[in-house]
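Missing here: one protein chain of the complex. Every other protein chain is in place.
Chain IDs A, B and C follow the sequence of writing; residue 1 opens each chain.
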Amino acid sequence: MGTRSGILVPNRKFNPTLKMPSLLIRSIIASLGLAFAALTPAKAEIHGGPEPITVAQLETAQQGWCDALLAISKIHHEGGDARALAEQIIDAAYNYEAAPVLFKPTLTHGEQTFRTTRQGALAYFVGGDADFPDDAGFALKPWASARFVNEGTYIEGNLGITMGHVILTDDAGKKTIVEKTWVFRRGDDGALRIVLHKSTIPFSPAS
Amino acid sequence: MGTRSGILVPNRKFNPTLKMPSLLIRSIIASLGLAFAALTPAKAEIHGGPEPITVAQLETAQQGWCDALLAISKIHHEGGDARALAEQIIDAAYNYEAAPVLFKPTLTHGEQTFRTTRQGALAYFVGGDADFPDDAGFALKPWASARFVNEGTYIEGNLGITMGHVILTDDAGKKTIVEKTWVFRRGDDGALRIVLHKSTIPFSPAS
Amino acid sequence: MGTRSGILVPNRKFNPTLKMPSLLIRSIIASLGLAFAALTPAKAEIHGGPEPITVAQLETAQQGWCDALLAISKIHHEGGDARALAEQIIDAAYNYEAAPVLFKPTLTHGEQTFRTTRQGALAYFVGGDADFPDDAGFALKPWASARFVNEGTYIEGNLGITMGHVILTDDAGKKTIVEKTWVFRRGDDGALRIVLHKSTIPFSPAS
Partner (left out) sequence: MGTRSGILVPNRKFNPTLKMPSLLIRSIIASLGLAFAALTPAKAEIHGGPEPITVAQLETAQQGWCDALLAISKIHHEGGDARALAEQIIDAAYNYEAAPVLFKPTLTHGEQTFRTTRQGALAYFVGGDADFPDDAGFALKPWASARFVNEGTYIEGNLGITMGHVILTDDAGKKTIVEKTWVFRRGDDGALRIVLHKSTIPFSPAS
């Protein structure tokens, strides 16, 4: 039965209203038999600061990644410049310009398991890099659909984390399911960029 | 008429939708004449992480401070233990347990302008501390009402900032208006505690 | 003698080593009579993420503001374009491009006390704006020196706060001391920009 019995409800436990210090103060005051007026905001105010990351933004970024994979595959099979598109997408979606990215793609292994550089990411997606001889170009496969199924998310400050699956289907209808974790960073420009991406083949108890 | 002509609307400029990287990716994709399915969240997810601070929480904390000032005044004039109540309120509302607080009360001056310690804050509110001989106890005055009027707020990460006025009225109906800035910190327990509090008499051009 | 008796030492109380969960785990382990090897970092690692704000950076930003005030004054008295310089400095040092700034300058009052817009800030520094008729141009005074003296700072996440005094001296040797609080925000470009600035004349008990 365990963790998956039934629909799981949102569960953000922080900031319980009863612990608000103003309410603590009111509790202290009430214990004295005193009472005060309700809060009546007095005038229009202006508000600034970065908007917090939302779950919807994480999901949109995840679907954007899925769509991008399909787009690279499609342009490749139509004879277009898959490498150029992959470069645009990596620059838009990954954080390589600002920091090394903790990227562990699905099919990498050995000394080249981790792709902390833009070069290593590009090689993984479109291949053709002599420095990464085992890379055939994951995005060049004939992908027909790609979608994510999240188990959960965690958002704090400038970072939003997802964990779940991505389900890929190729043009022959063959499904590939991977376990995938992303950490996105929201930049000053409002964009979410990937700072961590770990994709793995699910464990099979038979193996 | 400058900054105050008319009602000012909320103005949080960050995170413009058009800059979302997934939308950038979609724009790249669209420019190629490709199209993909809309986002359809696939299943119930669980979500974690501290809830972002809201303007309503800042305002509740501000009103809590105003109510607390009145409560200390009231208990004092009813012969109760104003010092004990002030201690409870300082511990609930200020961040002294975790860090020095950048507290500059309205009427302090000279060498004792800043009250970065709990002792200095308590002396200001209820007086009676030989180390702070000029403190008569600001909260012991016969306050009849206290309310805030914000000019604006700024929220980012664990900190929320307010700037505006607090309007105090004593039992003879005399009004005191101070300019007040707070920085509140949201703790892991969900409580907002004051890390900065600067209160000042408005500048008078005649003086 | 209260808060000012002697030199105050740095006081950042968070993150006490004894509370580290790994040490808690070691304590649990030790209580069982077990022992394990010391940490020996195994290989070169790469590290990413924005560098935390430092006190030195806050102080450099504060001195930058002081220098900028002097520069505007100097160029004005040499017949240069003080307005153009002030615009460059406001754009470099204040956060108006991203959000309203909670700016309460020293000499503002009444309906125009707060300068949440770039226009209001520029008017304060160099005057000459019909929308702000009381502004004579604070930076146009014949300032000869400007320096800050901090009482304390508070740094968390992308925000760094200072509280203390700024001491201005004009070309006749007359000193003006103001109480000043800044909140700086560190942007993705590494720059610190002002999101809150409150400057006030010290309270005088005689008045």
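Definition applied: contacts are C-beta pairs under 8 Å (C-beta built on N, C-alpha and C of every residue); 3 or more make two chains touch, one makes a residue touch a chain.
Please read these numbers as outputs of a predicted model, since none were measured by experiment.
Mapped onto subunit B, the interface with the missing chain covers residues 46-49, 95, 98-102, 116, 157-158, 187-189, 195. Within the entire complex, the positions of subunit A that touch the omitted partner chain are 1-4, 8, 11-14, 98-100, 102, 104, 106-109, 111-117, 119-120, 123, 129, 131-132, 134, 151-154, 156-159, 161, 163-164, 179, 181, 183, 185, 195-196, 198, 200-205, 207.
Contact between subunit C and the unshown chain involves residues 7-17, 19-26, 28-29, 32, 34, 36, 39-52, 55, 57, 59-65, 67-68, 70-71, 74-75, 80, 85, 88-89, 92-93, 147-158, 164, 186, 188-193.
Here, only the chains that are shown with their structure count from here on.
Here subunit B and subunit C face each other with the same set of residues for the most part; over half of the interface numbers are shared between them. Mean C-alpha position of subunit A lies 33 Å from that of subunit B.
Between the Cα centres of subunit A and subunit C there is a gap of 34 Å. With centres set at the average Cα position, the gap from subunit B to subunit C is 18 Å.
Residues of subunit A found to touch two or more other chains are 46-49, 157-158, 188-189.
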